[in-house]
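A single protein chain has been removed from this complex, and every other one stays in its place.
In this document, chain identifiers A, B, C, D, E, F, G, H, I, J, K, L and M correspond to the written order of the chains, with residue numbering beginning at 1 in each.
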Amino acid sequence: MTDLGIIAAVSIFTAGLTVSFGAIGPALGEGRAAATALTAIAQQPDAASTISRTLFVSLAMIESTAIYCFVVAMILIFANPFWTAAVEAAQAAGN
Amino acid sequence: MTDLGIIAAVSIFTAGLTVSFGAIGPALGEGRAAATALTAIAQQPDAASTISRTLFVSLAMIESTAIYCFVVAMILIFANPFWTAAVEAAQAAGN
Amino acid sequence: MTDLGIIAAVSIFTAGLTVSFGAIGPALGEGRAAATALTAIAQQPDAASTISRTLFVSLAMIESTAIYCFVVAMILIFANPFWTAAVEAAQAAGN
Amino acid sequence: MTDLGIIAAVSIFTAGLTVSFGAIGPALGEGRAAATALTAIAQQPDAASTISRTLFVSLAMIESTAIYCFVVAMILIFANPFWTAAVEAAQAAGN
Amino acid sequence: MTDLGIIAAVSIFTAGLTVSFGAIGPALGEGRAAATALTAIAQQPDAASTISRTLFVSLAMIESTAIYCFVVAMILIFANPFWTAAVEAAQAAGN
Amino acid sequence: MTDLGIIAAVSIFTAGLTVSFGAIGPALGEGRAAATALTAIAQQPDAASTISRTLFVSLAMIESTAIYCFVVAMILIFANPFWTAAVEAAQAAGN
Amino acid sequence: MTDLGIIAAVSIFTAGLTVSFGAIGPALGEGRAAATALTAIAQQPDAASTISRTLFVSLAMIESTAIYCFVVAMILIFANPFWTAAVEAAQAAGN
Amino acid sequence: MTDLGIIAAVSIFTAGLTVSFGAIGPALGEGRAAATALTAIAQQPDAASTISRTLFVSLAMIESTAIYCFVVAMILIFANPFWTAAVEAAQAAGN
Amino acid sequence: MTDLGIIAAVSIFTAGLTVSFGAIGPALGEGRAAATALTAIAQQPDAASTISRTLFVSLAMIESTAIYCFVVAMILIFANPFWTAAVEAAQAAGN
Amino acid sequence: MTDLGIIAAVSIFTAGLTVSFGAIGPALGEGRAAATALTAIAQQPDAASTISRTLFVSLAMIESTAIYCFVVAMILIFANPFWTAAVEAAQAAGN
Amino acid sequence: MTDLGIIAAVSIFTAGLTVSFGAIGPALGEGRAAATALTAIAQQPDAASTISRTLFVSLAMIESTAIYCFVVAMILIFANPFWTAAVEAAQAAGN
Amino acid sequence: MTDLGIIAAVSIFTAGLTVSFGAIGPALGEGRAAATALTAIAQQPDAASTISRTLFVSLAMIESTAIYCFVVAMILIFANPFWTAAVEAAQAAGN
Amino acid sequence: MTDLGIIAAVSIFTAGLTVSFGAIGPALGEGRAAATALTAIAQQPDAASTISRTLFVSLAMIESTAIYCFVVAMILIFANPFWTAAVEAAQAAGN
Partner (left out) sequence: MTDLGIIAAVSIFTAGLTVSFGAIGPALGEGRAAATALTAIAQQPDAASTISRTLFVSLAMIESTAIYCFVVAMILIFANPFWTAAVEAAQAAGN
């Protein structure tokens, strides 16, 4: 059952690592984009709607990289093909 | 019972790591966004409502990456599928 | 009793790590937000109440990531499900 | 079955690492590009359409490096040629 | 007695690590907040009371993360549930 | 079969590492180039076509280093000469 | 006597680590606060007393995190409960 | 066959490392050069041809260091003298 | 005598580490404070006495963290309670 | 044949490391020099020839450090005296 | 004689580490203080004597942390109490 | 022959490390010096000859540290006294 | 003779480490001080003699930390008391 244990441990660790490191870049990038959006609105209140629209598109694009990480973490925890294969192998052979 | 111990230890460590590293990016990003919001309000008090609204949307978006991390940590501690499987396996076989 | 020892050691280490690393981001982010709030008040004393309100909402939002970490650390020390399971297992089997 | 376990563990770890580290650069780069786009619109609202078009082309180009990483991670999890070969070898020889 | 030793060693190390790393963020954040407060007072002496009040609220909020760390360190040294459990286990069984 | 396993594991890890680290530099570099392009267009809208052309040539040049990394990762996964040789050696000798 | 040695070694190492790393943040933060205080006095000599008072309150607050570290280090060296327990255990059983 | 495996593994790892780390410097350097070129064109549109020519010569020079890395990686994968020698040695002696 | 050796080695290493790392923060912080004091005197020579007094109080406060480190290092070398206990234990039992 | 394998592995790894790390400094340095050259031409178009000449001499000088690295990497791969000696020793003695 | 060797090796390594790391902070801090002193003299030549006096006091204070490190290194090399004890122990018992 | 192998491996690794790390500092330093030289020429074309002369003397001085590294690397590869001694020792004694 | 080897190896490594790391801080600090001295002379040529004198005193003070490191390295190579003791011990007992 050693293989099962290793795969489980690595999956758990990787899921946490993925989602936590994957949060650093997007959070900083979004913070920067939002910060300049706020400065821009204060500077040019008339263009607020254009700025907001551009900001939301940009935030969505940046957020997408965080979502990639969250998706990969969820796959590793709940739909991990290696774990499935290892469980089946362990059931087939009483190894 | 070695596998159980490893999975438990890795889950505990990963949960803490995920939530603590996952707090760095959002906290800095939100700090930056909030800082410019305050500067912007001081500079253009008339646009305070637009700035506040944009700020809260941005904070929510940035906070979402921290919440991903918190969710993954909670899953690892209280709803860990690998732990469940390992406990069942340990009960089935007195391994 | 080895598993119990490992789980205890990892829980202790992770609790400390979580709360200490989880303090870095929020403290810096709050410091930044507070700093600009002070600058903004000095620059526009008339908007002090708006600035204060926005500051406290932002600080609460940033503080939330530190509180996630503190909660996880407290759970790991005082309500650790893996520890409970390991203690029960150790009592059941004199392993 | 040791080889299978190692390959599975390395694939899982690498997939998470790839997608999380691969998110840092693009997220920061896009955040910077979006930030200046917002400043630019506030400064020259008449050129908003040109700026938006250039911004989206640039974001797509930067996003492409994040997508490379996501593709490689997906290949490693769901279409890993080394895993396939190792599984076949393990089935052929009861090694 | 090995488990006792490991738990003790990890508790000692973690307590020190927690309080020392947990001091970095708050100290820098408070330094920054205090620095801008001083600049703000020099720039707008009339608003000194508002600035001082906002500064002290902010310092208290930032200090809270340092206090979380100190509390966790004190719990680990003087009220460590894992240590208590391990001592009891060691007394019960002359293991 | 140990050699096969090592080569497979190293290839998988290296492919992910290559494409994820190889994304950091180009993404940041392109973000910077795009950012100044947007500033430049806002500052001198009449030169937008010259700026766009120079930007796209520069982005292509920077993107080339990311593509080198993607190519190497693809070669390592799908056309790895060392893996081919090791598989042939393993088939020839039942080692 | 192995446990005693480990606990002693870890206590010594942790005490030094705690006080030295715990000095970095406060020293930099106090340096920053003091630096702006000096600039502020030079800029607004009339507000020197207000600035000094605010500076000393801030320095005391920042210094508190360094003092937490010093206190923990002193506890680890001179009033270490784990050491006391280990010494008693070693005396009781000639282990 | 151990030597063959080590050489193959090291070659694979080094090829990926070389091309990915070798992409960081040139990508950042080219991004900086391109960024100032765009600023320069916006500032002095009349000198666009001189600026473009100088930019392309500089990009080629910077790109050369990335190409050195790509060449070394290709040599390590497809024309590795150590691998050739090790394969011949392995064929000569059935070691 | 192994325990004695470990304790001695750890004490020596920690003493050096403590005093050398503990010198980084205070030295940089004092350098910053002194630097602004000099700028402030050049800018407002009439306030030189107030600035000097504030500077010396601040330097003393910052220096205190370096002195904590020096004190801990001296205690570890010349008045180490763990070393004393270990020497006594070694003399009592010819272990 | 162990020595041959070690030398081959170290040579391969070092060659890649040398050329990839050796590319970081020159690429950044050349990027900086080229960037200021472009700014300088935009600022003083009349001095373009002097600036170009100085730029190319500087680029050549900076590039020289990258070429040192490339030369060392090539020597390590294709003209490695240690490898030659080890091969001869391995041929002389069937070690 | 193993203990003697370990203590000697650790003392040597620590002495070098202490004095070299202990030189980084003071050197940078003194460089900064001296730099602003020079700027200040150039800006206000009439206050040169006040600036020089303040500079030398500050340099002495910063230098003190470097001297702590040098003193500790000298103690470790020439007046190491642990070494003395270990030598005596080794002479007493021919261990 | 183990010693020969170790010395060869260390010499190869060190040669590459020396020349690649030794290229970082000089390349960055020269890039900075060249950059300011170009700015200076653009600002004061009349002083171009003085600036060029000073630049070349400075570049030569900075380059000297890179050449020290290249010389040491060449000595380690082609004129390594330790290798010579080890080869002679290996020939004298068939060790 | 093992102890002699360890002490020699550690002394050699530490001597190099000490002098190379000890060169980083002073070189950067002196570079900064010299840089501002040059700016200061260009800005106020009349105060050149005062600036030069202050510069040389400062350089001497900063250089002192580099000299501490050089002295310690020389002591470790040519007047190492631990080496002397170990050599005498090795001669006395043919250990």
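As a convention for this text, contacts are C-beta pairs under 8 Å (C-beta built on N, C-alpha and C of every residue); 3 or more make two chains touch, one makes a residue touch a chain.
Every value quoted in this text rests on a predicted model; they were computed, and no experiment measured them.
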Contacts of chain M with the absent chain, listed as residue ranges: 1-2, 4-5, 8-9, 11-13, 15-17, 19-32, 34-39, 41-43, 45, 48, 52, 55-56, 59, 63, 66, 69-70, 73, 77-78, 83, 87
Sites on chain L contacted by the missing partner chain, in the whole complex: 2-3, 6-7, 10-11, 13-15, 17-22, 24-26, 28-33, 35-37, 39-41, 43-44, 46-47, 50-51, 54-55, 57-59, 61-62, 64-66, 68-69, 72-73, 75-76, 80-82, 85-86, 89, 95
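Keep in mind that, in the parts below, only the chains that are shown with their structure count from here on.
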Where chain C and chain E overlap in contact partners, by chain label: none
Distance between chain centroids, defined by C-alpha means - chain A, chain H (Å): 30
Distance between the centres, which are taken as Cα means, of chain E and chain B, whole angstrom: 21
Interface hub residues of chain E, defined as touching at least two other chains: 2, 11, 13, 15, 17, 19-22, 24-26, 28-32, 35-37, 39, 41, 43, 55, 59, 66, 69, 73
Graph class of chain-chain contacts, one of line, ring, star, complete, other: line
Interchain contacts, given as pairs of chains that touch: A-B, A-D, B-C, C-E, D-F, E-G, F-H, G-I, H-J, I-K, J-L, K-M
